[in-house]
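I am attaching a structure below and will ask some questions about it afterwards.
Some chains omitted; the rest stay in position.
First chain written, first letter: the chains are A and B, and each begins at residue 1.
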Amino acid sequence: MSENMGNKVSLELYRTQLLARYFEQRASDLFLENLVKGTNHLALGQEAVAAGFGVAMNKSDYTYCTYRGHTHTLVRGAPVAPMLGELMGRECGILGGKGGSMHLTSVEHGAMGSYAIIGAQLCIALGSAWSAQYLGTDQVTTVFFGDGTTNIGTFHEALNMAAVWKLPVVFVCENNLYMEYTPIGKVTAVEHPGADRASAYGLDSIIVDGNDADAVYHAAQDAYARARAGDGPSLIECKTYRHQGHSRADPGKYRPKEEVEAWFARDPISMYRLRMMENGFTDEDLTEMETEIQNTIDEATEVAKLSPVPSLDIIDKDVWADGGSAWRN
Amino acid sequence: MAQLTYREAVAEGIAQEMRRDNNVVFLGEDIAAAGGVFKATVGLFEEFGEKRVIDTPISENAILGAAMGAAMTGLKPIAEIMFSDFLAVCWDMVVNEIAKARYMTNGQVKVPLVIRTANGGGSRFGAQHSQSVENWAMAVPGIKVVAPSNPSDVKGLLAAAIRDPDPVLFFEHKSLYAMKGEVPNGEHVLELGKASVLRQGDDATIVALAAMVPRAVKAAEILATKGIEVTVVDVRSLVPLDTQTILAETVKTGRLFTVEENPRLCGWGSEISSIVTEECFYDLDAPVIRITTPHVPLPSSDNLEDATIPTVERIVETILKNMG
C-alpha cells in the first residue's frame, strides 16, 4: 500500500469492518450451501459497532456478546478458520464443534463468550469487571446486546449492580430497531430503549450513530477512559440496522421497504470507504486491502471445509475440569 | 380427517378453543404478527386480532405473570415460552407461583392457563436451545405436564389443556413440527392423563414420549424383523401419569425399557422405573432399563447431537443386548 494511508485507527476500523462483513457474507453463503446447520444470526449491516469497540479496546480487555456474535468475537482476534469451522460443526471449530454459531468464544483473546439466552451475559459481564477491579488490573469489560434485550429483567439487575459497584464495564446496546420480528417501539415504554433507561442507574444518556465506526470508536474511547479512571459503567446505545432477517429462517418481510432502503443507503462499510477516500486513501489502496481480507476468508473457508467432523469421543469430554463427564464412581 | 403438520395442529388446536371461548387469550414473543418463530401460530393474529393474540416484549417473567394474574381473574391465557430452555428464566413463576397458588390459598386462587413451549433437540441449536426439560416440570407439584408425539394429539391435547381448570405445561417438540399426520376435522378434544398404546408385543414394553415415540415405533419394527415383539406406549402426559396403562403393559411382557431425551439423572424414566419396580417387582423378568441422553449438555454439531440423543439404533441395540 502507498505511504499516504494516514490515520492508523481509520485503517484499523476499515479493516475490522471488512473482516466482519466478509466473514458474515461467507457464513451466509455456507448456510445456503447447507454447510452451516442449525441457525445463524448475522450482523451484516451492524459491523461498525463491533469494529468501533473492538479497535478502541485493549487486547487484555474482556468482551461478551450474543448469539449474533460472530463479528464481536472476530474483532478480538479470534482466528477465522476455527470460527467458520465452528459454524460448520467441524473438528477444527473454535469450540471443537460443541457450541455452534450461538456460542463462539475465544478466552485467549478475551472474547468470553456468546450467550444465547437473552440478557444473561449482562450479568456475567459484571463478574469480569468485578475481578478486574478486585485484582487491580486495568481491564475493562464490554458487553453487547440488542434493543429487545433492554426489556428483560437481567438488563435492570446488571445495570444497577454495575452502577452501585462502580464497575469498569461498558454496556453496548445495538439498537437495530427490531426484537426478532417485532418493532422495538411496539414492546418498549420509551423511545430509546437503552439511552432512556440510563438515568434509572444514575448514568448519562448516550446515543451514537452505530453505522459510523468513528462515532462508535470515540464513544468507546470515552467510556473506556471513564471505566479505567474508576468512574464506573457506561451505557451506550448505538443505532444501527441489520441487512438480513433475524436469523436463517427469517426473510425480514415485516420491515417497511423505505426503512430498509434508507438504512442500506447508510451501509457502514460503503460510508466508511467514502470517508477513507475523502481522507486520502486511494481506491487502489482500499481494493488491495479488500482483496487481502477476502483472501483470508477464502483460505480459512478451505481449511474449515477440509476439517473432519468432530470425533464422537468428545461427547463425554469437558463437562468437568478433569476433562471428563463422570457423575459417579 | 385432514392431513396436518404438527405445527399446523398447534394453530388449529388454539383456534378451535379461541372460537369456542372469548376469554381464551394468547401471548408471547413474536407469536402474533409473525406467526411464531416456529410458524406454529400462523393465522391466529389474523383471525382473532391484536386484543387476543399479543406480541410481548422479551420479558418471560412478565409473560407468565400476566398469564397467571389473568387466569386468576377470569381469562384463560395461553402463554408461549419460545424455547423450553427459557423456562429457566421464569422458573420462579412456574414452580413457586403458578404451581403453588391454589394449594397455598386453600383453593381460593385458580390458575387455569397453558404454557406452550418448544422442547427438545435435533435442530443443531446447541445446549441452550435444545434441552428436554419435561422432567423439571414433572418434579414440581401443582402443574400438569403434557408432551404430544403427533399432530392429532397436539390438537386434541392442546384443546384439553386449554379447557383444563389447572395450569398445564405443554411441551411441543421442535423436531416434530414438520411431521405430518391425520387430524380429526371439527372439534377434537382428548383427555389429559391417558397414555396410548401404539403397538403390542409379548416380549418387552417400551415407554416413550414426544420425539422418542416415533423412534420407539421404528425400533419396534426393526426388532419385529428379528423376532422380538415389543409393546410401545406413548406416555403423552407425565402429570397426570397413566400408571394403569404403563403397569398393565409392563406386566404383560415382564420387561420395560424407557426411552427419554432427558439427560441421565432424574429424568422421567427414573420415576417410571421406580414406580414400576416398586409395584410390579415380582412380575419383572429383568430390571427396567432406561435409555436416555447421557448426562452432558447437548453438543451442537450434527454428528455429535445425533449421537447424544437416543437413536433408533441405540434403542434396538439396548433391547437386543438386554433380551439376548
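Throughout what follows, a residue touches a chain if its C-beta (ideal position, glycine included) is under 8 Å from a C-beta of that chain, and two chains touch if they have at least 3 such contacts.
It should be emphasised that the depicted structure is a prediction, and the values quoted were computed from it without experimental measurement.
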item	value
Number of copies of each distinct protein chain, complete complex	A x2, B x2
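Convention: only the chains that are shown with their structure count from here on.
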item	value
For chain A paired with chain B, centre-to-centre distance based on mean C-alpha positions, whole Å	36
Chain B residues within the chain A interface of the complex	29-30, 33-34, 37, 55-61, 85-86, 88-89, 123-129, 264-265, 294-297, 299-304, 307-308
Touch list for chain A against partner chain B, complex	37-39, 89-90, 93, 95, 97-103, 115-119, 148-149, 151-153, 179-182, 186-188, 249, 254, 309-310, 312, 314-316, 319, 325, 327
